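Other chains dropped; remaining ones untouched in position.
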């Protein structure tokens, strides 16, 4: 069966595309939250009707998004959570907590300046990667047993 | 049996003490992470030996703290997660994710300016409180069925 990988977290850079393209040829099925920022913010009211209060506007959207998120995490073998440079990104850490509690293999993608703030999340993960290429290399190794050098040599 | 409440998150203000003192007389057992910031950061190396790399220094500490945290959350009926004004506080959101996945009743204690950033965490909670007194009022209501006004009137 294909390896199921859920790509959670930051939605402002193309890290998902980088992982997906670097995983070409592997038997992986990727899923992710809706990454269209406006759609993600407004899905609740757009479908179920407007709200006067921003609080409930947000609640309705977050609940509709949760339908997709929960399914993605619960179907995954591996959950990759990316923490970017900006914003609070509490939803990313929240997804990491769900993934850990459900016994998923957790890979964190983050930069060294966030290491201290992420130490509890790191401690629950099986790998801390610094760039998307490393995540793809892990997926390749998990599926084929091939390490980066071996790959290169085989490719030459 | 006593109501078990785990108080997760921000450790720089006295919100825990406020909840505990406002809950006087209720059959509640509170637990929390180690809130001594230095001890929490250094527990791993202080007990198990120094590390050259800050990354592993942090990892060792986070893993020792996880022994306490996991037990607190898994024994709890209610997990209260407090988000403060400063820092990334990813461990708080991470705890909220674990609590949600384990089916714990989640209460979030946070201010309105964080509502949008916390919308996914809020959507998984059963209450969003703005001050510790409200959390204690919820605990009182859950255990006794008494609302704040009723209490007051009964006290007069």
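Lettered A and B in written order, each chain numbered from 1.
FYI, contacts are C-beta pairs under 8 Å (C-beta built on N, C-alpha and C of every residue); 3 or more make two chains touch, one makes a residue touch a chain.
Since this is a predicted model, take the numbers as computed values, not measurements.
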{"item": "Complete complex - number of sequence copies, 2 represented", "value": "8"}
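Heads up, the rule we're going with is that only the chains that are shown with their structure count from here on.
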{"item": "Between chain B and chain A, distance of the C-alpha-averaged centres to the nearest whole Å", "value": "25"}
{"item": "Residues on chain A engaged by chain B in the complex (per definition of touch)", "value": "54-55, 58-59, 61-63, 65-66, 69, 83, 87-102, 112, 114-124, 128"}
